[in-house]
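Of the protein chains in this complex, all but one are displayed in their positions.
Entry: chain A
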Amino acid sequence: MRKRALGWLGDAALILYFVFALFPIAWMVILSLKPADQLFSTYFSFSPTLDGYRTVLGDSEGIPFVRFFVNSLVVSVGAVALSLVVGLPAAYASARWRFKGSENLMFTLLSFRFAPELTVIIPLFVLYQKLGLFDTYVGMVWVLQLVTLPLIVWIMRSYFADLTPELEQAALLDGYTRKQAFFKVALPLVKPGIAAVSLLAFIFAWNNFVFPLILTSNEAQTVTVGALSFLGGDRPKYNLTAAAALVSVVPPLLLALTIQRYLVRGLSFGAVKS
């Protein structure tokens, strides 16, 4: 009897939390479906319309939302790709070779991640203006390395450290060079890790707000900043902002769903005796 009561109580608590967690999203959906003239007059009863989405995706109101969206894609994918190219060898090296100061080096890299972006944004703004990187893809991909690179290096480092070095040693004795041992043995074995960390890095890059806010103005502006432009003007258009925000959730969501199965670790079983 008591057990059942506790069960009910637990369920109720979970439902409460569920509502609490999902309500903002539900509210955004409702907001995005409201016609402009009913925005402030009603809460739940209104005549739903997709006009908001049409406006946002139709580039009307003078705001090129589709381009912001494409920018976000280019910049985030570019940042993750560059981080992988640089970060995977770095992660491997730091997992395998300890040298004097290697831990300090790794910690410095990590510190980029927990230093508030605002502390460096002003000097970066000045630098970017001078170097001609302001409002460019290259500039954005570059600055996003502060977000994606430490993440990729640190997570991949632990994946590489979990692999026994004897696998690559076996490859060396099989007649492969160190480079081949890395590409043919180590890299395929951390594929699930690469998938997981790429997704994570992509989401962080996609969601980044401060860098595009200060370092772009139009050409390379991303959705996070772009969605806010609907709030400007004589009247804030909350319905359009909501629609834009919801559209910008789609890529990370799709990506997460497609590579979900890679997120489960466990491919490397069988390498070592149990």
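Convention: a contact is a pair of C-beta atoms (placed from the backbone, for glycine too) under 8 Å apart; a residue touches a chain by one contact, two chains touch by 3 or more; residues count from 1.
Everything that follows uses one rule, which is that contacts and distances are computed from a predicted model.
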Hidden chain of the complex, named as in its UniProt record, picked from "ABC transporter ATP-binding protein", "Transcriptional regulator", "Tetratricopeptide repeat protein" or "Methionine biosynthesis protein MetW": "ABC transporter ATP-binding protein"
Touch criterion as defined above, residue of A:189, A:225 or A:245 at the omitted chain: A:189
Contact partner of the left-out chain, one of A:173, A:231 or A:253: A:173
In chain A, positions touching the absent partner: 164, 166-167, 169-178, 180, 185, 188-189, 267-274
